[in-house]
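A single protein chain has been omitted; all remaining protein chains appear in their positions.
For chain A:
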Amino acid sequence: MTDLVLETRGITKSFGALKASDSIDFDLRPGEIHAIIGPNGAGKSTLIKQISGELRPDAGQVFLAGTDVTQQTTRARARAGLGRTFQISELAMEDTVLQNAVLGALGASGSVWRFLKPVLSDAELVTRAEEALDRVGLLDARNQRTAELSHGQRRQLEVAVALTLRPKVFVMDEPMAGLGAEGSLTMTRFLDGLRSEAPILLVEHDMDAVFALADRISVLVYGRLIATGTVDEIRSNAEVREAYLGEDA
């Protein structure tokens, strides 16, 4: 059990009468991609926010590499190795692509309490940032303002910023959202290779991507995990088909 990278035990969160998370047990093993699927409003984002620290659960615990982080801030969890990407890009739009990536590198390795030396003259930070940009294919766009990027490029930058942290675990909220067919395919290939560096909790609506990537899939419906299993097990699970996948899946 102790080699689980990420684990939730009995996570429960209510908003008024709505139980957004109902006693959720979820875990992530080294080297795997564990996808969470479920209809809109099932509580996927709420679960992710509790894992990343943006929300505190009403009950239950979150473990990161065996340590109970339930009471820790988002910041502390990031420092402990949690690399999160957002469904709707959270980027500094006025800044350049490189500056966004350097921010990640700075958070992970540098001291932010330096006031006079230009941050872009810090070779270590810039190298780390450019490596991450190169991996997602954004190196050529590094001097562009983020606001000028296409939607797909912003999704790539989201991932690049997480890469600069060199996290122990990736928590990705719909990295394919809004990507075209080709973009999805590129991202799928990229994530496929990424799992060997750090396991990925993947929340995703793109079923082709999920079935292509996931080692395991968990299905979330009305705040409850109704099934966890391999791709084949989930595909053939009657309850899941009824609740979510539909007959044609």
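Observations on the model:
As a working rule, contacts are C-beta pairs under 8 Å (C-beta built on N, C-alpha and C of every residue); 3 or more make two chains touch, one makes a residue touch a chain; residues count from 1.
Here is the rule we use: contacts and distances are computed from a predicted model.
Remark: of the listed names "Branched-chain amino acid ABC transporter permease", "TusE/DsrC/DsvC family sulfur relay protein", "Cytochrome c oxidase subunit 2" or "Acetoin utilization deacetylase AcuC", the one matching the undisplayed chain in UniProt is "Branched-chain amino acid ABC transporter permease". Residue-wise, the contact with the chain that is not shown comes from A:Ser52, picked out of A:Thr8, A:Ser21 or A:Ser52.
Listed residues A:Asp25, A:Glu90 or A:Asp208: the one in touch with the omitted chain is A:Glu90. Screening A:Leu55, A:Val97 or A:Val161 against the full complex identifies A:Val161 as the residue touching the chain left out.
Of the options A:Pro30, A:Gly110, A:Gly183 or A:Gly229, the residue whose C-beta touches the omitted chain is A:Gly110. Counting over the whole complex, chain A has residues 52, 54, 73-76, 78-79, 82-84, 86, 90-95, 99-100, 102-104, 106-108, 110-120, 122, 125, 161, 164-165 touching the chain that is not drawn.
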